[in-house]
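Apart from one protein chain that is not included, each protein chain of the complex appears where it belongs.
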Amino acid sequence: MKTGKFPVKTSKVMELIDITDLVSELLDEGHESGLLFLYNPHTTAGLTINEGADPDVRTDIIDGLREMVPLDFPFKHLEGNSPAHLMTTLTGSSVTLGVENGRVVLGTWQRIFFCEYDGPRNRTLHWHLLESK
Amino acid sequence: MKTGKFPVKTSKVMELIDITDLVSELLDEGHESGLLFLYNPHTTAGLTINEGADPDVRTDIIDGLREMVPLDFPFKHLEGNSPAHLMTTLTGSSVTLGVENGRVVLGTWQRIFFCEYDGPRNRTLHWHLLESK
Partner (left out) sequence: MKTGKFPVKTSKVMELIDITDLVSELLDEGHESGLLFLYNPHTTAGLTINEGADPDVRTDIIDGLREMVPLDFPFKHLEGNSPAHLMTTLTGSSVTLGVENGRVVLGTWQRIFFCEYDGPRNRTLHWHLLESK
């Protein structure tokens, strides 16, 4: 099992950042097969897989989350970022992906996104590669 | 690590389809143990584990998502299926399950569901079996 980390720099309060190319670069030997596990160690951010062809989709996901999650609720946590913590739980902290011959196996329209819910910040992601025999 | 794909045909715009039997058939030798990873390569669909005994639960989950997710928000994505993309991110793209002696280990009331959010369509799921030693 190979493992490592890589940085993601965000520039907005909330945004989805396409990290597919960063993830592909982890598979530098080009012949790995198995499963790739990506882990987000932050509590106001997430990881998701969604459409990457039209950049409007990632904006719509953020806008939709902001409509759904109560932004003006009298939350107790004094930092004021409870909506971001809730979005983290809704999105989830990790994604797992198949790998074939050194390439991440994604559907036609799928891309991998880092979800920033309380930025801008310098973030770090962890990865683990389980190679099949 | 064994891997493969199987089709799921959906018949409604939004529905949860019980795929537990299809998943069980993947374990055809009947003596595998380890972990089974199911992956959904679509961006307007998801995978979830929930109650299967009462078919009303799967209807209620769809109805509840339609109440929560803003269906009439002025989303930018011109295809009009942004609520389906958002539901995909809320649900997640994969599930992982324990396998013991050729059987998927589920709780008493649990079944595995494919979540169609923009159907009807012909869908495909990917699977990976990590056998323990």
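Just so it is clear, A and B label the chains in written order, and each chain counts residues from 1 on its own.
The working rule: a residue touches a chain if its C-beta (ideal position, glycine included) is under 8 Å from a C-beta of that chain, and two chains touch if they have at least 3 such contacts.
Owing to the predicted nature of the structure, the values given are computational and were not obtained by experimental measurement.
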item	value
Of A:14, A:27, A:57 or A:86, the one touching the omitted chain in the full complex	A:86
Positions on chain B contacted by the hidden chain, ascending	33-35, 48-51, 54, 56-57, 59-61, 63-65, 67-68, 90-92, 95-98, 105-110, 130, 132-133
Contact footprint on chain A, counting only the chain that is left out	1, 3, 37, 39-43, 68-70, 73, 75-79, 82-83, 85-86, 88-90, 92-94, 96, 126, 128, 130
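Going forward, only the chains that are shown with their structure count from here on.
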item	value
Centre-to-centre distance between chain B and chain A (centres being mean Cα positions), rounded to whole Å	20
